[in-house]
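Only a single protein chain was left out; the remaining protein chains are all shown in position.
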Amino acid sequence: MNAPAVALEVRNIARNFGGVVALRDVTFSVREGEVVGLIGPNGAGKSTLFEIVSGNIRPSGGRVAYFGRDCTTMASHLRRRAGMCRTFQKVRLFESMTVRQNISVAASQCLPKGRDLGEEVNNILAQMRLEHQAERRPSELTLADRKRVEIGRAIAGHCRLLMLDESLSGLTHDEAEHLIDEIMQLNRARGITVIVVEHVLSVLAAMVQRLVVLHNATVIADGTPSEVAHDPVVIEAYLGTKQKALR
Amino acid sequence: MDDLQAALLLALQAILSGILVGGVYGVLSIGLSLAFGVMRIVNFAHGELVMYGMYAGVIASKSFGIDPLFILPVSFVVMALIGSAQYQLVFKHFVGHATLQQLLAAIGCALVLQMIAQIIFGADTRTATSFFSGQYVIFGPFFLSMPQIVAFAVAVVATLLVELLLHTTTWGKAVRAVADDMETAKLVGVNASFINIGAFALSAGLAGLAGSVLVTYFPTYPSVGFSLMPIIIIATTIGGLGSIGGTFLGGICCGIIQQMTAMLWNSALQDVPLYVLLMLFIAFRPTGFFGLRSE
Partner (left out) sequence: MEAALPESARGGVAKPSSEADARRRRAFIYGLIAFLLVASLPFLPVNNYIIAAVVRALIFISLGQAWNVVAGIGGLLSLGHGVFLGIGCYTTGILFNQYGIPPWLGVWVGAVLSLLVALVMGSMTLRMRGVFFALATVAASLAMVQISRHFVDLTGGADGLALKFFGNSWWAAQSRTPAPFLYASLAFVTLYYWITRWILNSKLGLEMQAVRDDEVAAAAAGVAVFRTKMLGLLVSAAMTALAAGLYMQFYMAIDPEAAFGLSQAIQLQLPALIGGLGTAWGPIIGGAVMIFLSEVTNWGGTKIGVSGVDILVYGLMLLVVVLYAPKGIVGSVLRNAMKGADR
């Protein structure tokens, strides 16, 4: 049996802002088809790492490879066209455009030859349960639906790796459960590799196969949720609020 | 050899008059820089405030026979009041973000202020006479205009006073705190709206004062603001939006480059290198030499 390919490889990534070290020597990899959580307290460097992987910040050192291809200096729109897709911590939709247009703009950039744009957009709308919202503008939607649109926009056209930046925060318990279901569905049905960034562990434990813990600008643990939860280094450094975070 | 000497003398003359003219550009610009530094407002109507200061000088000189230099405090106060009104009516809504809407609103203000001036003062070009008008100083081989020397001195004093105000008074320190970081300043209890209106009044007052100085050797007309605005923007951008001392030096740079171009190349093209410089600065160093972080 072939081992699944490595979807994302982050090797020795470092980044300084002036004198401040945001990341140092960060290394981890994600295999195709995995669902991986990237966690860490505020200020641990998650956002910086996320922006480096999606191409908005250049690292001071180290490299990022996507399915074996180096993409450290690739422009962010080219990463998206290659299938590296992302959402934003604070939902960023095209506010003047309808939901359908939001999704279609992304789909039209990277739709494989021979597939119909309208059909793809309809598929995405159905998948994200947004058919009835298709002609609305984002400002008319609830937060949960806005997050759905953003995920729909992220996966439209061509997506192999989906990176979610705190997509679950701000949602009620039910809304978060539904969204997790949908994300897992994308993972299973479309074979999309998923990386979820969160600062609270509890919501992730149920969905991810593996957790990467970032603390003080570097990786301090990498393993299954239960391994991580029992890792003394993690408990020491990050889960000082263990009771709260794990509940 | 003589040619070289003559060219060198000409260059030195250009630098000297450039410094004099540039000092006034500096004081014209520090108000704009202050408003941007504190509130992130690009007041495109700054030139119009200068224009009213210039007309104040014209009226003082022609109607009352008073030297424009004596009415500097009056111009300052009147324009500060007009500036506060402008802030309350328009710019209050845009504090904190240099948005396009804000720029458009400022352009709207500029048009309105320009046309009010044209209705009040007429479209003609007007001049003011100062005690020093028409006098020259021969300084070795150099030839300097007395009104420009006096205006330069006033500009230096005014800039130093502003720096002193910002660095020694409680209010000034609060202004600098807001300029540094508005959110944090609010957290430590600075009343930001009070600071803002004060800073805007100071910015407008400086424009008025600078106008009354400038009019001692530069004629005024209703759209003079649009003629001055490019230089003001360039001086501010080169020196650094938000830095008072930097902006003043930026003004001097502009003056020197402009005079050098005019004397050594072609006076009709005196501003072209400045425009190119502005584009280069915006493209590669939008914070200028001494500026705050960019937006």
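Each chain gets a letter, A and B, in the order it is written, and its residues are counted from 1.
In this text, a contact is a pair of C-beta atoms (placed from the backbone, for glycine too) under 8 Å apart; a residue touches a chain by one contact, two chains touch by 3 or more.
Every value quoted in this text rests on a predicted model; they were computed, and no experiment measured them.
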Touch criterion as defined above, residue of A:48, A:72, A:104 or A:167 at the omitted chain: A:104
Per the touch definition above, residue among A:31, A:63, A:81 or A:199 touching the missing chain: A:81
Contact set of chain B toward the excluded chain (per top definition): 42, 90, 93, 98-105, 107-116, 118-119, 123, 222-223, 226, 229-230, 233-234, 237, 266, 268-272, 275-276, 278-279, 282-283, 286, 294-295
Residues of chain A (touch criterion as defined above) contacting the omitted chain: 54-56, 75-77, 80-81, 85-86, 88, 92-97, 101, 104-106, 108-110, 129, 132, 135-136, 140, 142, 145, 153-154, 157
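The rule is simple: only the chains that are shown with their structure count from here on.
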Rounded Å distance between chain A and chain B, as computed from the means of their C-alpha atoms: 49
